[in-house]
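Have a look at the structure below, then the notes.
Here the complex is missing a single protein chain, while all its other protein chains stay put.
We call the chains A and B, going by the order they appear; numbering starts again at 1 in every chain.
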Amino acid sequence: MQKAVPQKVVNYRKPSVGRTILQNRTLILMCLPAILFFLVFSYLPMPGAYIAFTNFQYDKGIFASPFVGLKNFQFLFSSGQLGLLLKNTVLYNLAFILVGNFLQLTFAILLNEIACKGYKKTAQSLMFLPYFISDVLVSLLVYNLINYDYGFISNLVRSVGSEMPKVYQNANAWPFIIVLVHLWKSTGYGTVVYFAAITGMDSSMMEAAQIDGANAWQRICHITLPTLKPTVIILFLFAIGGILKGNFGLFYNLVGNNSMLFKTTDIIETYVYRSMMNSFNFSQSSAVGLFQSVVGFFIVLGANAFVKHLDPDYALF
Amino acid sequence: MTVKARIPDHIMRTSRIKKDKTQITINIVTYILVTIFCIMCILPFWMIIASSFASEDSIRRTGFTLWPTEVSTYSYELLFRSPDQMLGAYAVTIGLTLVGTLIGLFIVSMTGYALQRRDFPYRNGIMFYIYFTSLFSAGLVPFYLLIVQYLNLRDSYFAILLPLLMSPWLIVLMKNFVKAIPHEITESGKIDGAGDFRIFYSLVLPNLKPALATIGLFLALSYWNEWYYSSLFLTTKVTYRPLQYHLYNVINKVASLKNSVAGSNVVIKDLPGETLKMATAVIATGPIILLYPFVQKYFVAGLTVGAVKG
Partner (left out) sequence: MRKLVALILSLMMLYCILPAAAEGIDTSEHVKIVYLVTGDMPTNRTDEVLAKINELLTEKINAELEFRWIEWTDWQTQYNLALATQSGDIDLIGTATDWLDAWPNCQKGAFMPLSEDMLKTYAPKTWESVSEAHWNLCKYNGEIYLMPEDNYAQWTNHGFMYRRDWAKAAGLENGVHSWEDLGKYFQYIKDNMPDVVPWDANGNGSSYSPQMAGGWQASHTGNINIEGFPVSLFYGESKDNPYTLSRYYLEGDELVNFAKEMKAWADAGYWRADVLNYTGDVAVEMEEGKTGAHQHHTQTWTSERTVMERKQPGSDLGFFWFGEEQGNLISLNITHGAMAVAKKSLHPERALMVYDLMRNDPEIYHLMQYGFEGDMYTLDENNRFSRPEGFEDSTDGVSFNFWWGRNDNLEYKNAELDWDAIDAMYAAYDQVKIDYPYGQYIYDNSNVGVYMDNLSNVYNTYMPRIVFGMNDDPEALVAEFRQQLQDAGIETVMAEIQSQLDAVYKK
């Protein structure tokens, strides 16, 4: 008896790890498939990222290949272009995130105000259409609209007697075009996210507000928007991790080898592609990816800590 | 419901009668904005459909059209030249999409629920463990070796089914959706003595329909549009390849025949280039746009059917 008592006391103060696991065994089991999934498909191969620090020899394999330190990172840093590339990549991503989320939010809220169910559903489906158009086709479409010789818009401009600028020779026009195309492609996808969040909202609050005499505008400002806040924050945190990663397909197909536009359109991915076009190198491309990840990781850590400081409930982890 | 019940009838009536001017303004603005955007979305798509039926020659001369002047179905004939290939590609993609979405949706929602439980002490740790993988990836060679040499999945449809089952993004999204469900539901379940899984399956899942539909849509899209893993892991030994990869190959085949890369002496007949690209877009997009609304209905219903019974 005397032995058992202090033991019990300790147990009450601080439940042992084994006991916590036991208590939460169902919840842990529910997470297990996902844990295993990421273990196998993400963490198992991860040590292979060591390839970025080697001169990869096919016959020796990744881990027996000679270690070369940071040599594979060198070409990016010695290019003299890194400043421009970082600037372009970050600014484009910020524009995509900020303007994109604003549009998606707006459309989701507006759609929610529509009573006609058929219209709502049709609009949602139609907004999704551009998502399906591949980057190759998008670039063809853009070319057909704005090319100088016979573009649709060029003809239109000429028919009213003005002179069409040569858009494909004017770098300053392209940030607008690229952001516009991106928004056009992605708004439908993002709207669905916010729309689902609104639909999942507790409807009793809305009804109560209606009864209290709140008008539609007030309801949006005081109920819908605050309920969407966590979603906005989560999406923002998630997107910020990829701040240095660019959408190669979109940029490469729209701009191609037109170096007159590079000043405003060159991002890390397109630069790397151009540099390694004829000298394929697994190690160097891994190095670039690792660099983008590490920077993104620290930015996310910072942003998440900041959000956690304000309200732990909104943080990503 | 409970709120409504407490409010006397005459107040309800007046609130309905009272005209909300902002509502009208918002509605007008909405209809205008949404309609304009929808036209922006559908017009290019219509141009693609129309151009896919145009002759290659007219496309080159006048660019995209709203209505083809010379109608030609040659691109479609070329795509359906080996119909069993095409139908096989559809079958594989539909199969992968259905199975993958169903399994993925179940795991993602289960994980999302567990990670949202405030009384689950490991939730932040597990969330970080999952989120971390969205930032760091091993790169092409290690991943390829994992699938081909360690899991031995070359030429297996599992090489496509498995890696697409879930993503950190979808789990985070689901977790966020679950957050909107009142914690009281879980609490009431606990009081009734239900286990955690039972609570999730019988009480939470039925309230998750919009979230399930959304995540299901995203999962289905990732399976439907898949071509990259197919190009890596399915060699030509596999007779039926997923739709998008099959279509990519048709386009590239035409391009390579035209360029006759290493100078074979083959004399090539006329092959469409641009219209073929359009036709593939139509063929790849059509079914999922037309079918998804129907499938979705039964999908979500099927997933939550157990809950209704329980």
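Here is the rule we go by: a contact is a pair of C-beta atoms (placed from the backbone, for glycine too) under 8 Å apart; a residue touches a chain by one contact, two chains touch by 3 or more.
Remember, predicted model here, so these are calculated numbers, not experimental data.
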Task: Contact set of the excluded chain (shown chains only) - done: A, B
Task: Residue of A:Y194, A:F262 or A:F291 in touch with the missing chain, whole complex considered - done: A:F262
Task: Candidates B:F177, B:F200 or B:Y245 - the one touching the absent chain - done: B:Y245
Task: Hidden partner chain, touching residue among A:S16, A:T122 or A:Q169 - done: A:Q169
Open item on the list: On chain A, where is the contact patch with the chain that was removed from view?
Closed with: 55-60, 71, 74-75, 78-81, 139-140, 143, 147-149, 166, 168-169, 255-260, 262, 271, 274-280, 282, 284
Task: Touch residues of chain B, complete complex, unshown partner - done: 56-57, 60, 81-82, 85, 140-141, 144-145, 148-149, 227, 231-232, 235-236, 245, 248-249, 252-253, 255-258, 260-270, 273
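Convention: only the chains that are shown with their structure count from here on.
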Open item on the list: Quick check: in the complex, which residue numbers of chain B touch chain A?
Closed with: 1-4, 7, 11-12, 15, 18, 20-23, 26-27, 29-31, 33-35, 37-38, 40-42, 44-45, 47-48, 62-64, 107-108, 110-111, 113-115, 117, 120-122, 124-131, 133-143, 145-146, 150-151, 162-163, 165-166, 168-169, 171-173, 176-177, 179-182, 195-197, 200, 207-208, 210-211, 213-214, 217-218, 221, 225, 274, 277-278, 281, 284-285, 288-289, 293
Task: chain A - residues contacting chain B, complex - done: 20, 24, 26-31, 33-35, 37-38, 40-49, 51-52, 56, 62, 106-107, 110-111, 113-114, 119, 121-123, 125-134, 136-137, 140-141, 144, 150-152, 184, 187-189, 192-193, 195-197, 199-202, 204, 207-208, 210-211, 213, 215-218, 220, 227, 230-231, 234, 238, 241, 282, 285-286, 289-290, 293, 296-297, 300, 316-317
